[in-house]
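Sharing a structure here in structure tokens format.
And then chain A:
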Amino acid sequence: MLETRNLTKSFGAVHVTRDVSLKLERGERRVILGPNGAGKTTLFNQLVGELTPNSGSVHLAGEDVTALPVAKRARRGLSRSYQKNTLFDGLTVEENLGLAAAVHTGNATRLWADSLAKPEVREIVDEVAEQVNLMPFLHAKVSEISYGVRRQLEVGVALATRPLVLLMDEPTSGVGPEMSKGFHDLLNNLPRDLTMLFIEHDMDLAFDVADTITVLNYGEVVFDGLPEAARGSRLLKEIYLGSWEDA
Partner candidate 1 sequence: MKRSLLAALGLATGLAVPAAAEDLTVGLLLPFSGVYASLGNEIETGFNLGLAAFGGETETTFEIVREDTEVKPPVALGKAKKLILQEKVDVMVGVVSSGVLGAVRDMVHGAGVPLIVANAGNDEATGAACSPYITRMSFSNGQINRPMGTWMAEQGIEKVFTLAPDYAAGRQMIDRFSQSFTAAGGEIVGQEFTPFQKTQDFGPYLAQAKASGADAVYVFYAGGEAISFVKQYDSFGLKADLPLYGSGFLTSPLYVNAQGEAAEGVITALHYAPTIDNPANAAFVAAFTAETGRAPSEFAVQGYDAARVLVEAAKAGATDRASLAHALRQVSFEGPRGKLAIDPATNNIIQPVYVYETVAGEGALTQKVLAQLPAEADPANGCEMVPLSN
Partner candidate 2 sequence: MFRHTALRYTALVLLAAGALFQAFTAEYFGLEILTEILILAMLVLALDIVAGFGGMVSLCHGALMGVGAYAFAILSTKAGIAPPVAMAGAVALTGGIGWIIGAICSRSHGIYFIMATLAFGQMAYSYVFEAPIFGGDDGLGGISRLDLSIIGVDLNDSRSFALFCLAVLGAIYGASVLILRSGPGRSLSGVMHNEQRMRALGLTVWRVKADVFGLSGMIAGVAGALAAQHILYISPALLSWTVSGEALVVVILGGLGTLVGPLVGAAAFVVLKHELSAVTTYWHLVVGLLLIAVVMSRANGLFGWVEARWGARIERRMADATRKQQPEEVLSDA
């Protein structure tokens, strides 16, 4: 579904990702682990097109999308959430979801109707709101909801484009452990055919959701396999847990 081949990006002499090759099957849920500065977010940015790699390629559903701009990749089914909330702050939860759903349904550029009032848009909004537990907050403005709810909305907006592949950059970042757990239940309840790639700090939580695990260190893939194998890996403990203690 989503594949990268030898993705390399450097800023000057510093390689932020080096020869990253990943392959996600349809419906696969993969967690990317790695210490701070391992290149996880940079990898995401290259996947969605916000950064152009120096070499290597990105393939989505069998198509080489390396040369496509952000918006075109998104329309082909690649959606992401951000580590830092990237929402439409002055708007309501409903409008946030609606804007995304309108893009997906093609209503975002259609002049002749209210894009947010279209039945297909409203249907997506209700469905996503249900999926990420935002029903009670639909009419609240972003500024009026709590941080945890905003994190849910962050993922909800990404989901509202009905993606094939959902990339989530630390969806539970900054959220307490209690809520993180709930968040992961929520992810587990998403449709099984949705391919998911997400960055997560908390390994235990990650294992709740992940089918497979990739570990990045200094921009390189140092582990790629099943959670069970990762759990036992000494290498992973050294680099990942080591840095976790620091952080």
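To be clear about the criterion, a residue touches a chain if its C-beta (ideal position, glycine included) is under 8 Å from a C-beta of that chain, and two chains touch if they have at least 3 such contacts; residues count from 1.
The candidates came about this way: all candidates are chains of the complex that A comes from, given by their letters.
These numbers were taken from a predicted model, which means no experiment stands behind them.
Participant: So which of these touches chain A in the complex, 1 or 2?
Facilitator: Touching partner of chain A: 2.
Participant: Going by the contact rule at the top, pick out the chain A residues touching candidate 2 in the complex.
Facilitator: Result: residues 48, 50, 70-75, 79-80, 82, 86-91, 95, 98-100, 102-104, 107-117, 139, 157, 161 of chain A touch candidate 2.
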